[in-house]
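Before anything else, here's the structure in question.
Only a single protein chain was left out; the remaining protein chains are all shown in position.
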Amino acid sequence: MEDFSLRHDARQPAGGARKMAIVGVVASGNLEVLVERVVPERECLVEIRTTAEGFGAVWNAVVADFVDRYSPGGLKFSINDGGARPDTVSLRLAQAVRLMEVEQ
Amino acid sequence: MTLDEILASMFPAGHDVKNDEGVVYGSGSLRSGGLALVVGVADRLPLGVDDAIILSAHVLRSIARDSGPILVVVDSDSQRMSKRDELLGLNEFLAHLGKCLIYADSHGRPTIGLLYGHTAAGAFLSTALATRVLVGLPGATPVVMDLPSMSKVTKLSLEVLEEKAKSTPVFAPGLENLAQTGAVHVIWDAGVPLVDQLETLLASLPDIDDGRGLLGKQRGGRPKAYEIAERVRGLGLQSR
Partner (left out) sequence: MSTTSMQAAIAPAALTSWYEASARTRVRLLLDPESFMEFVGPEKREVSPHLKVFDLPEQFDDGILVGHGSLGGSSVLIAAQEGSFMGGAFGEVHGAKLTGLLRAARDIGSMPVLILFDTGGVRLQEANAGELAIAEIMRAVIEARSAGAKVIGLIGGRAGCYGGGGLIAGCCSALAVSEQGRIAVSGPEVIETNRGVEEFDSRDRALVWRTMGGKHRRLLGAADAFVDDTIQAFRDAALVLLEQVGGFELSTLTNEQVRLEARLRDFGSCADAVDIWTAEGVADAGAVPALPVNQFIAVADHVRRISHDTR
């Protein structure tokens, strides 16, 4: 297992008012993303725990692209990863942001 | 100890317990008076539909007729693994046996499991683990999953598993490991007449409330179960 966390500045706060959401499951090639509105609104924090070791650079790139695209300010993402491919990671992160925008 | 030795040591005043090809039933005279129903599995019998239905019948008949505690003696294999047993609904037969024992316990017939040999998986759940108090005798060898099979599933070598088992009792077979989780309440001393230990136990039976979570916490074998169950229970009560 490998743990690391990535902190980014965000252009603007994420939309919606929901406090928490979760998507995905921890399985081979899949991951779960728990998202919480708990960090300052111009910041974004992504904490990753993954079974696939040595992919730090890939995570860096995927998360940087995600933050650039969605500007999820104020959100902390906690990830349990079962070795998902980068496109699956991107999909789940995007789903998590959208869920935070949905009325509850 | 053999089943005969155990029964002789537990019921010096006599018993009529029979072992019918691994299916055990009868009664024993308690020193403190009255009779105890004895049911169980011997000779490492795999517990299948035909055996479970006989045992549940004895328990139900006794609920309607007798008083006194129920002793469940266990030296079984795991559940009988066969097409026929599953075809006929083994899960219902094992659950039914467990239900009968749990019902009896809460209706004036305290249940005591006595694990003196082997047991595993579904057979364990429907007999020894369906009692209020589970007693282990030294030399008992309960397993949920043996290490070679676990090695196959987890893809970890036997050596690695044996090493891990030393520090983590939560997955490794054995009486002591199960005692740490709270599954086994007490391990008796084979050097002391069992009748003495049985009478001590009967005189100070634990409360009917399932205390195995707290026991596992106190013994360090299950660090979280008690607290999580209590938290969920509390939140559930607030939803009333």
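Remarks
Per-chain residue numbering starts at 1, and chain names A and B are given in the order in which the chains are listed.
The working rule: a contact is a pair of C-beta atoms (placed from the backbone, for glycine too) under 8 Å apart; a residue touches a chain by one contact, two chains touch by 3 or more.
In this text, all values refer to a predicted model and were calculated from it rather than measured experimentally.
When you scan B:V72, B:L94 or B:L194 for touch with the missing chain, the hit is B:L94. Across B:I53, B:L158 or B:L205, the residue that sits in touch with the chain not pictured is B:I53. The chain not displayed touches subunit A at residues 1, 20, 22-27, 30, 32, 34, 36, 49-51, 78, 80-82, 91, 95, 98-99, 102, 104.
Seen from subunit B, the chain kept out of the figure touches residues 49-50, 53, 56-57, 60, 63-64, 79, 81-96, 98-100, 102-103, 106-107, 121-122, 124-126, 129-130, 144-145, 149-150, 153-154, 156, 164, 167-172, 177-178, 180-183, 210, 212-213, 216, 221-226, 228-237, 239-240.
What we mean here is this: only the chains that are shown with their structure count from here on.
Separation between the centroids of subunit A and subunit B, computed from CA atoms only, is 46 Å.
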